[in-house]
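Dropping a structure here in structure tokens format, bear with me for questions.
Yeah, one chain of the complex is gone here, protein chain that is, but the others are all in their spots.
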Amino acid sequence: MSANAAPAPDTEEWSDTDATSGGGPRPGAGGWIVRIALAVIVLVWTIPTIGLLVSSFRPEAAVRTSGWWSQITTPLDWTLENYATVLDGGMGAAFVNSLAVSIPATVIPILAAAFAAYAFAWMEFRGREVMFVVFVALLVVPLQVALVPMLRMYSSLGITGTFLAVWLAHTAFGMPLAVYLFRNYMGSLPREVIESAKVDGAGHFQTFWRLIIPLSVPALAAYAIFQFLWVWNDLLVALVFLGGSPDVQVVTLNLASLLGSQGQAWHLLTAGAFITMTVPLIVFFSLQRYFVRGLTAGSVKG
Amino acid sequence: MKLLTALFAIVVGVGGTVALFYGLNYLVEHTLPQRMRDTARPWVFIGPAILIVGLYLLFPALDTIRRSFMDARSTSFVGSKNYEYLVTDPGTRETIWNNVLWILVVPAVSVAVGLAVAVLADKLRPKWENTAKSLIFLPMAISFVGASTIWGFIYAWRAQGQPQIGILNAIWTQLGNEPVAWLDQQQYNDFLLMVIMIWLQAGFAMVLLSAAIKNVPDDTIEAARIDGATEVQIFWRVVVPQIRSTIVVVGTTILILVLKVFDIVLVMTGGRNGTDVVAHRFITEMINNRQLGRASVLVVFLIVVTIPFMISNIRRFREQESAR
Partner (left out) sequence: MRTDGKRTRRFVAIVAVGALALTACGGDDEGGGEGAEGTGEVSLLHAIAGTEEQAALQAALDAFEESTGNTVTAEFTDDIATTLGIRVDGGDPPDVVLHPQPGALEGLAGEGQLTSLEDVGIDGLDGLVPGMVETGTFDDTSYGVVVKAAVSSLLWYRADVFEEAGYEEPDSWSGMMDLTQTIADSGTTPWCIGIESGGATGWVATNWIEDAMLRLHGPDVYDQWVQGELDFSSPEVTEAFELVGEIFLNEEYVLGGPTGITNTPFAEAAAPMFQDPPACLLHRQAGFIEGEFDGEFGTEYSVTIMPPVEDQGGAVFSGDVAAVLTDNATAGELVEFLVSSEGQEAWHSHDGSGSLSVRSDFDTSLYPNDSLARQGELLANAEVARFDGSDLMPSAVGGEAFFAEISAWISGQDLETTLSNIDAAWPEG
């Protein structure tokens, strides 16, 4: 919300009553209906997660034999043991590994895709449309088909088991979506902005860094969240290219290794799910404000 | 020590990429003759993207098309045998029909929920808006194993008389009914799996749509309001047209995810009871059955399905470019 819209929520409080009498000055209509509708959606969306959260504090036997909600009515037996077990299992080192994988594997595709998207949107060159179609078509190719040829290439270059190998793989897998999203966003920026930069004597490279990137922050941030989540929660790519030895294990693999010989340790899974969730949530909250900054881009448009 | 190594790796990785683009730009601007610069410049921008996508995705994708005409271990050509097998296989029709249902339902409902939350939350105070949005976003952050555990707690079934640990059956039996094995019910088990996907993806839709709604210029809304439009009219006639392209992009992105979805099916039902989808079938054929030929046909199918949507995207971009 921009500065001039800031007082709006207050007006809303007052407009509740006169909303029926012909519409208030700002979004007041049906303030309570809005709130109730939203509360219902949010509640429905949150119940599953609450179930997981409650379960993560329950002893193993209880998780298997009674519903999680019974824990709320009979608040006995809350335990931190699930968390202790998960954290004891080498989770700390796995966090560091996961960060070392996820941060570059998010930033690199953003950079490369932003450059490409700019070219697709604002530069003239032969084969532009064909190449863009190919990028979009590759959106649906399952990454499993690429693993074997990639590993062969890595083996001959001798870079299996390195961070670089995983970064490049994630960069490739994330690229089609990034190019598609960024091309869409950058293409909608007004021509005058780019023209005016050219008049000022800026080349494409300067225009890109000084103008397009700042204007595209909302799209970049949205994709960053998406890609980061994907990489953070990925197991397969890391397993194949980084490996499974304890010193390079990522969080997801570390968690899988705790789950018992038949993968039956549900109680640890619940605690593990919450521990691994913390980082993506931090990323979300820290990037959230950039969506608001996106207003500047929108205001140029108007 | 470990932390330092990781930090160093991050700096090298990110810095290296930035340096690569600067380096390439420098090469073009300072070493090439004037007349070649204009030709070369776009390649500085798309070169790295093309190189990496070509190596990692395009080449394997083309190879997959080739393998779809070969036998299980890609040792000899078998013509259209794999295609014939899948066309005549009775399970395939059901699998494809399921995919159609997923395609029709999941993107639409995810966008609708995301849009509803974005619009409704926009009318609240920032504090409540952020709380509501964060809670809707929450499922996205949960790892896949976590999500499947959660939904296990919802659809779980226990014998009658045993305490129900699944919330659906707990409510259902409280109402005096016999417990139902939800995921066995062929009439609607597909939809129960779709609910999981929608639950995971609505947050993504909401984030992008909310950003788009906030970019709708206030003066267009004000103008409509002065003309006496109701809030509902404003939403449909002023807001929606201006965020249409975002809706299309979000819907498309979720559509792609739907086409690739296999883990929900794998973990919840393993494709049993008529719940199989193409991407899960692909994993089964490729990894478990080691039938590369048949698996490849399914990838070709996925690519073919996306052709209409590629065409519509190109058309839209042409319109966009001629309009500006």
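The letters A and B name the chains in turn, as written, and every chain counts its residues from 1.
We adopt the following convention: a contact is a pair of C-beta atoms (placed from the backbone, for glycine too) under 8 Å apart; a residue touches a chain by one contact, two chains touch by 3 or more.
Keep in mind that this is a model prediction, so the values were computed, not measured.
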Identified contact with the non-displayed chain, of A:Leu53, A:Val217, A:Leu235 or A:Leu281: A:Leu235
On subunit B, residues whose C-beta touches the chain left out of the figure: 9, 12-13, 16-17, 20, 23-24, 27, 36, 39-40, 43, 47-48, 51-52, 72, 148, 152, 157-162, 181, 183-184, 266-268, 270-273, 284, 287-291
Positions on subunit A contacted by the hidden chain, ascending: 61, 64-65, 85, 88-89, 126, 147-152, 154-165, 235-236, 239-240, 243-246, 249, 253, 256-266
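Heads up, the rule we're going with is that only the chains that are shown with their structure count from here on.
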Chain centre separation (subunit A, subunit B; CA means) in Å: 12
Interface residues, subunit A side, partner subunit B - complex: 1-2, 4-5, 9, 12, 23, 25, 27, 29-31, 34-35, 37-38, 41-42, 45-49, 51-52, 55, 63-70, 93, 96-97, 99-100, 103-104, 107-108, 111-113, 115-116, 118-120, 123-125, 128-129, 131-142, 144-146, 149-150, 153, 163-164, 167-169, 171-173, 175-177, 179-181, 183-184, 187-188, 190-191, 203-205, 208, 218, 222, 225-226, 229, 232-233, 252, 255-256, 266, 269-270, 272-274, 276-277, 280-281, 284-285, 288, 291-292, 294-295, 297-299, 301-302
Contact footprint of subunit A on subunit B as seen in their complex: 2-3, 5-7, 9-10, 13-14, 17-18, 21, 25, 29, 39, 41-46, 48-50, 52-53, 55-61, 63-64, 113, 116-117, 120-126, 130, 132-146, 149-154, 163-167, 170, 199, 202, 204, 207-208, 210-211, 214-220, 225, 228, 230-231, 245, 249, 252-253, 256, 259-260, 279, 282-283, 286-287, 296, 299, 302-303, 305-307, 310, 313-314, 317, 320-321, 324
